[in-house]
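This is the structure I have questions about; it appears just below.
Excluded from the complex is one protein chain; the other protein chains are retained at their positions.
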Amino acid sequence: MNDLFALFYEKFYYETDFSLEMFDRFLYQKYAIIAIISAAVFSLVFYFLLDRPRFAKIGLWFILLTVASFVSAGYLYNDCKSIMERENLDFPSEAYFGVSIGSFVLALLVFFILSLFLRKLSKNLSRTPF
Amino acid sequence: MASLALSSGILNYSCAPKSKLNEKLEELSADGRLDCKDLEHFTAYVQQNIEDRSFKKLIKDGQADKTAIQSYMHKNANKAKLSIGQCGEVKTATNFAIYLENSASMDGYVNGVSNFESVLSDIVIGLNYHYEKNSVKFNFINSEIYPVEIADVNSFFSSLEPGKAPFKVGNQFVSELNQCLEKVLLETKDNGVSIFVSDCIYSLGKGRSTQQGLILEENMTKSAFMQRLKQSDLSTCILQFTSGFNGTYYDYNNQKTKLHQADRPYYIWIIGADNSVQNLLSKVRFTDMKGYQNSYFLKGNQDMEPPTQYLSGTNRIGRAVYRSQEPNHIKDIQFVNGEFQYSIAVDMSSFPNRKSVLENRNYVLSPGVTLVNVQEIPVNNQPALIHQNDWQRIKDNNFTHLITVKVNQKAFPNELTLAYRNAMPSWVESSSNTDDSAIKQTTQQTFGLHNLIHGVTEAYKTHNNNQDILFQIKYNLEIK
Partner (left out) sequence: MPKLYVFAIGGTGSRVVKSLTMLLASGVSTGYEVVPIILDPDSSAADVAKTEHLLNEYRNINKAVAPNNEKVFFKNKIESLGEVIGAVGTNALGNEFRLGIEGLNGGKFKDFIDYNLLEDGGSNQALVDVLFSESNLNLDLEVGFQGNPNIGSVVLNKFTESDEFNHFANSFSSNDRIFIISSIFGGTGAAGFPLILKNIRQGQVNGKNYDHLRNAVVGAITVMPYFKLDGDNTDSIQSSTFYSKTKAALHYYHKNISESRDINALYYIADDNNNVYKNVVGGTGQKNDSHFVELAAALAIVDFANDGSLSTHEGNAQNPKYKEFGVNDLSGSNPVITFKDLSHETQNQIQLNLTQLLFFSLYLENELKDKLSAPFAKETAPVIDQNFLSSVFYGRLLRFLDQYRIWLGEMKRNKISFSPYNIAELIDNQGAVIGLTPQNADLMQLVSGFTQRSSIFKIFKEKSYDLMTAALNEHRKAKYPTVENKLMVQSHDATAEIITKYLF
């Protein structure tokens, strides 16, 4: 799994040095899972907790999508930075930023895909986002 | 909510996969220490599981790789106190035997007080300190071996004088270097280390040209070593010292010349099983002793692969993908201006030729590879040679040198092999001549030294499958 996620994240940022650390510490896997969970939680909240007609707005869906993505990205940025700094490893902030984008995109994709399925199970939001 | 539980389980799993190796190590370090016994257990454990794929990295040639095991333990000891530096091999107490050649040509070194004497004194004191007193024996050697008791080290050597006991013992006028070497080699058992001190001058027989004579002697030296190597592996460390020489010098024609306070080279040979010799060299600092010049280290059963570590951030040009599970594999290489350069940290502590390993010319490279340089890693990386991130990763290992290599996009090799040729060092040539008749001009040289060392070198080369490769470093390379 780590391999699979590494392939994904490394498309967004790769430096041998940094990526080696990320890989060895299984961080790609960790952050990917966080992103997936974040997307899952927010989409579940939307389609099941907020299952009322007044929330059937694409704008709200979009907000939750964005929040899930930012949460994933933000978590990665902070957590990764603190881990590396704790180990006295020095990397440029664009490294953290780059992989954060990866988490952002991953959460976005997962949220989107989950939405396609979860909406079928909701009563009032089965036509949101479309 | 089941998904949360599942994912935290996955997170736990992912944070540090508990391999069997890790578990075993934790078991052994439960008492807070990792000592030689633990190392033994661990090694045995790896040996038992030689078929297991997850143990692959600690296995070499179908055997538990002690070096890899040791560095693994270093890396994963965490909180346990690690004391496996001197484990294992030196199980039985080593016996040390010093053989001091006391032929007439050696008189000049003991006349008065000289560096020679103080070095000898330092050696014995060092040996007595680091090892069992009873295991250190001192001998004179010329046509026979004459053991001597040293009552008081401090005064023994400084009181040595030519023409007097205890220095004057045996037949001082018959001293064949090869004979001495043969005797010393014979006496060197698996648990022993021989320290042979001599001026290492061949005495040629009459009736032949110098060249022929030297070649003959050389062959005899070679033969002597080959015979001994056949029995069991030995390492030989030849150390060159200088000392003040006050006395008569006999040239190759046996002409006498009186030398007064001339700095003359002499040689200390340390011969024994590799780990014993290494151990001795690490304990007793010959290189710090007065008059130390050069060394040359030869090892049987060479062709090792020392522990290396690819450094992703030091001296790098271009990009590559590196995964710890495949430590000798560099993938997806991307060039900058047609070049890819990277560094390797190497543990060369097994090869005491500290100076020679720095010389580029001693390395044989696979085609398409350029050796940029070899540098010693300063203590604690101060001043910083290695990039901070890399240093964090390797600082607990015993890497001694940094090798930087480069490959070219045009002539890209799939395999990078860096072989260190244990060639005869340059100092041998510069310290050697084939005509010592004008000794006053060539006091710094030893007659026929080149042939002598060459003989030893050839013996080792033949023993090591006609190779003089001391160690190799291999990496697999792949382009993106």
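We just call them A and B in the order they show up, numbering each chain from 1.
Please note the rule applied: a contact is a pair of C-beta atoms (placed from the backbone, for glycine too) under 8 Å apart; a residue touches a chain by one contact, two chains touch by 3 or more.
Since the model is a prediction, treat every value here as computed from it, not as a measurement.
Looking at the whole complex, which visible chains does the left-out chain touch?
Counted over the whole complex, the chain not pictured touches A.
Spell out, residue by residue, where the missing chain touches subunit A.
Interface residues of subunit A facing the absent chain: 52-54, 56, 123-127.
Operating definition for what follows: only the chains that are shown with their structure count from here on.
Could you work out how far the Cα centre of subunit A sits from that of subunit B, in whole Å?
Averaging C-alpha atoms per chain gives centres 54 Å apart.
Inside the complex, what are the residues of subunit A that reach subunit B?
1-2, 10, 14-17, 19-21, 23-26, 29-30, 33, 36-37, 40, 87-91
Which of the residues in subunit B end up touching subunit A in this complex?
Result: residues 3-4, 7, 10-11, 14-17, 312-313, 316, 319-324, 387-390, 392 of subunit B touch subunit A.
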